[in-house]
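What you see is the complex with one protein chain gone and the rest in place.
Chain lettering (A, B and C) follows the sequence in which the chains are written, and residue indices restart at 1 in each chain.
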Amino acid sequence: MRDVKKVVLAYSGGLDTSVILKWLQETYECEVVTFTADLGQGEELEPARKKAELLGIKSENIFIEDLREEFVRDFVFPMFRANALYEGLYLLGTSIARPLIAKRQIEIARQSGADAVSHGATGKGNDQVRFELGYYALEPGIKVIAPWREWDLNSRTKLIDFAEKHQIPIAKDKRGEAPFSVDANLLHISAEGKVLEDPWEEAQEYVYSRSVSPEQAPDKPTYIEVEFEKGDPVAIDGERMSPATLLTELNRLGGENGIGRLDLVENRFVGMKSRGIYETPGGTVLLQAHRGIEQLTLDRGAMHLKDELMPRYAELVYNGFWFAPEREMLQAAIDKSQEHVEGTVRLKLYKGSVNVVGRKSPRSLYSEAHVTFEEDTVYDQRDAEGFIKLNALRLRLLERRGH
Amino acid sequence: MRDVKKVVLAYSGGLDTSVILKWLQETYECEVVTFTADLGQGEELEPARKKAELLGIKSENIFIEDLREEFVRDFVFPMFRANALYEGLYLLGTSIARPLIAKRQIEIARQSGADAVSHGATGKGNDQVRFELGYYALEPGIKVIAPWREWDLNSRTKLIDFAEKHQIPIAKDKRGEAPFSVDANLLHISAEGKVLEDPWEEAQEYVYSRSVSPEQAPDKPTYIEVEFEKGDPVAIDGERMSPATLLTELNRLGGENGIGRLDLVENRFVGMKSRGIYETPGGTVLLQAHRGIEQLTLDRGAMHLKDELMPRYAELVYNGFWFAPEREMLQAAIDKSQEHVEGTVRLKLYKGSVNVVGRKSPRSLYSEAHVTFEEDTVYDQRDAEGFIKLNALRLRLLERRGH
Amino acid sequence: MRDVKKVVLAYSGGLDTSVILKWLQETYECEVVTFTADLGQGEELEPARKKAELLGIKSENIFIEDLREEFVRDFVFPMFRANALYEGLYLLGTSIARPLIAKRQIEIARQSGADAVSHGATGKGNDQVRFELGYYALEPGIKVIAPWREWDLNSRTKLIDFAEKHQIPIAKDKRGEAPFSVDANLLHISAEGKVLEDPWEEAQEYVYSRSVSPEQAPDKPTYIEVEFEKGDPVAIDGERMSPATLLTELNRLGGENGIGRLDLVENRFVGMKSRGIYETPGGTVLLQAHRGIEQLTLDRGAMHLKDELMPRYAELVYNGFWFAPEREMLQAAIDKSQEHVEGTVRLKLYKGSVNVVGRKSPRSLYSEAHVTFEEDTVYDQRDAEGFIKLNALRLRLLERRGH
Partner (left out) sequence: MRDVKKVVLAYSGGLDTSVILKWLQETYECEVVTFTADLGQGEELEPARKKAELLGIKSENIFIEDLREEFVRDFVFPMFRANALYEGLYLLGTSIARPLIAKRQIEIARQSGADAVSHGATGKGNDQVRFELGYYALEPGIKVIAPWREWDLNSRTKLIDFAEKHQIPIAKDKRGEAPFSVDANLLHISAEGKVLEDPWEEAQEYVYSRSVSPEQAPDKPTYIEVEFEKGDPVAIDGERMSPATLLTELNRLGGENGIGRLDLVENRFVGMKSRGIYETPGGTVLLQAHRGIEQLTLDRGAMHLKDELMPRYAELVYNGFWFAPEREMLQAAIDKSQEHVEGTVRLKLYKGSVNVVGRKSPRSLYSEAHVTFEEDTVYDQRDAEGFIKLNALRLRLLERRGH
């Protein structure tokens, strides 16, 4: 058993992390600092404070913070500049929240003189990797406690028993097994495990909580306009909003129109495939909107390079390498491309789908003068012949050689 | 003026290529061979034969062919193995048809002893490049005639005048300007130009012809199952079909459900941006279905490499480099990955959106035994600690150094 | 302690693997099968047989094989088709041998009914990863024993004590610490550790064994001609040779001319940097020769794609993912490009450097007719104007927009 004096625990106030809290006290005989963050998961934080106090945490050791603006501004938006999609489809809603939590845990550890950090992620998933790569990247000497990999409370029954034995309050609906496990923040809500494990079975409607089903969405489309500056959304329908407010509003608009549901079998960094059900209503709208404004304002060379770098960027975020130099290098390249990504995109939201139907920009690179079928003076069609012939030259030499 | 004896013209039977036909005869004083292909554009071919005869083409110089199966089997399906999307959104419906037409033109030129080929693409677009790169790649010494870059019939009026002067029949609805120009084949139909040139204006409903609007689609979802072998679809709802039949059926299913519409501003190879409206109902369903079966059967390393190579592959197809060695190299890599991409995907089609809701495969790599939250014996959670610590090592050394 | 019945040990006959042999017998109380391969490391194999017998291994459990031809033909040459260089400089001499050893160990395990395999690589290096990824990829249920990660013989003294206690013969020169550790095969010999650990200190001459120093090499250059077919070398100075014979000859030629020494600080897969001294005389010559023949016979698109894929390919080989699908995909792409890589390269070897000074090929794509400064008919210089203007178009639109 390692010697631990004080540990900063990522604490939700729920049963699992409450059990971890007690287990840490008992196992390591150490002081516990709880850190509870509002990342837009849609839960009250004050109950977490009460519960921590109840479990004997001193009030100066209870940290409760609203990180929504920082989350969206410094993590979600930079990622969306890259149009990041993991395995072609996943908007990385869980992945992108972990580095921020890890960062704050380390900062609190420094502030409170803690020598360890702890989290409630299991030993099979990606989140343990994302948390711990964040910890180590920011504080190489930190001790990391991952209870799910260490303890023997590896069944629901044992967990409940431990909780009861230690007078941890158990909400009635937590006594039984949850039918699936959930992660939520302002970008998305995910469900996985248990009843969702068979990838051939369609997820039932009760799995979804952040969007109505397309069938239940309004029969008339909703049109919205999203305005961008330097690649980030800044206004909806002409109203400027802070990052978190804007994403909240996009979630509402998307969710009401049944947008952003995803049923995915994905490849985890730890080597296995898993099936997840994701709802990312605002993010799904945002991706389309961002693509829309880039279409008008981004040069071809820049766009194609971005498209080629994107899968790597997404993989890095998914695998937990937010604080790695190669992610920062890619971000530098991406941010460089966004300087003139500004203007307005009009989108149609309707029963599960979102489509760009118009875009305009003061920085547009689209030139009607060039594209028109009319006679024109700006483009000499004969240039195309030389263009084609020199592009063809190597292919002609190749065919002449025989290949 | 180059010396041309016999030219193979890609001939649709429409007004423009009929004018080209006459113009070729008159300008080059050469024999003209017409080649008209059915790629699923949805038009009768026999009228083209009649019109060619009327314009004085000898019957042995009239080539009319149904290429739908070859088109889907040897061009569309290989491309879909790559999950190719140009600029994140475009399914390359026009691009993928050009190499096949070019290939057949060259084959017919050889067969009929022609020394030149000609097409009706304008001097501003991508298609001229795609045709001509195909011609040159397959027959480096061929002469290429691109009338739109050579002649002075660069307005509708002049074209009509020329047609009248040469007794070319003009359909009544072709006298006026078309409100936009169209390209169609079994994979897609596109519209661009004229009334569509303002990228801020939403395309009107009359622009669309291959799909109902999402609003008009049925109020109940349609569920289908698509079966794959070696990365290609082979059956729908248990019924095996030939490639072209299958894609036709996917078009029907997608189109009835308002699926596959795209409003895009894209970057042309010739250097300008243009706005297109695309309908690709079957292809849109197919892309999701293919991603769905790959999720279950493709290894992570293979999938991520495919995702990184895809933008390059799509760019090559878009730019007309189908017959280039680098496209063939990428195809070799992609095809290698598809050997075990087999199984069945269930999809939900509903009012404009298509989603995978289930997938199963005899070659599945998904292992419930590994992914389960239950206690297990196949996966030792403590392995994760070493995994994380060695992945973190370089980041820790970096932080210790200061960065 | 896991239950092990029979283990196949990669056995060199040296002190370390002899200790491992005894330790396996003692620790696991299991039968040991020894596998000793000639990969061109330059040592006699028969002493290994004698030593194994001496240590009580039954003769049917002693496998001694000459794998040199397979090594060069199926591992080294395919890798050289990719022009693989790890971190810009390293020819992957150690990395490429591991998969073959792992493959044979697994085959022997199947043949002899063994349920485990073992190797002598330490817990800090790349080789443990390469061996074990090979084992697991080929036989997912195999048990792997890595003594250096398990035992407590973690100092020279303890090792010697164990050997003496178990009557393992110890060569006199093995009693003391070796000043560095060595790995050798037909492609290269490497030295690392101990006296080489300070990356600021130049390696002394005695570290090198496979090449003379450039200063001691002949004062006159040696010219050779290497002939290629399908990307692989097949003859030197007109004389056809088997793969292993050819590489042996290139080693002689390179080594005599002081070619192929490399002093490198590299990044290990396990997360740390290490310093190695490599000698790869034949491989260094071969890389230049292969580049030389590709210059003449490979299309630009193919070559540039190869160059972009190469670092990934090299990383995969270095990290031990030879049997991973993504390496096989890359190999398929690379091999596709090599179909016409044939012809002859003339090289000048002189005091540490090797340079291509001539190349010719029946499949050459080089066209004097095109490149000449003379007037010509095959290339119309005016084509260049259109080529440039359309390549410039997007840049002009960009500048006009302001960027």
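The rule is simple: a contact is a pair of C-beta atoms (placed from the backbone, for glycine too) under 8 Å apart; a residue touches a chain by one contact, two chains touch by 3 or more.
All values derive from a computational prediction rather than experimental measurement.
Peer 1: Touching the hidden chain in the complete assembly: which of C:T27, C:T122, C:T222 or C:T248 does that?
Peer 2: C:T122
Peer 1: Tell me which residue among C:K6, C:H166 or C:H403 touches the hidden chain in the full complex.
Peer 2: Here the residue in touch with the unshown chain is C:H403.
Peer 1: Need a quick check: the contact residues on chain A for the chain that isn't drawn.
Peer 2: 267, 270-272, 299, 301-302, 304-306, 312, 321, 324-326, 328-330, 332-337, 390-394, 397
Peer 1: Which residues does chain B use to touch the chain missing from this display?
Peer 2: 299-301, 339-340, 363-365, 367, 370, 379-380, 382-387, 389-391, 393-395, 397-398, 401-403
Peer 1: Since one chain isn't shown, list which residues of chain C touch it in the complete complex.
Peer 2: Within chain C, the residues that touch the unshown chain are 83, 87-89, 122-124, 128-129, 132-133, 136-140, 146, 148-149, 154-155, 181, 193-194, 197-203, 214-215, 219-221, 261-267, 270-275, 291-292, 295-296, 299-300, 303-304, 307-308, 310-312, 315, 323-325, 346, 348, 350-353, 355-360, 365-368, 370-375, 379, 381-382, 384-385, 387-389, 391-392, 395-400, 403.
Basically, only the chains that are shown with their structure count from here on.
Peer 1: Determine how many degrees of rotation, between 0 and 180 and to the nearest 5, align the Cα atoms of chain A with the equivalent atoms in chain C.
Peer 2: Best-fit rotation on C-alpha atoms: 180 degrees.
Peer 1: So what's the Cα centroid distance for chain A and chain B, whole Å?
Peer 2: 32
Peer 1: Distance from the CA centroid of chain B to that of chain C, rounded to the nearest Å?
Peer 2: 42
Peer 1: Going through chain B residue by residue, note those that touch at least 2 other chains and give them in order.
Peer 2: 267, 270-273, 299, 304, 312, 324-325, 391-392, 397, in rising order.
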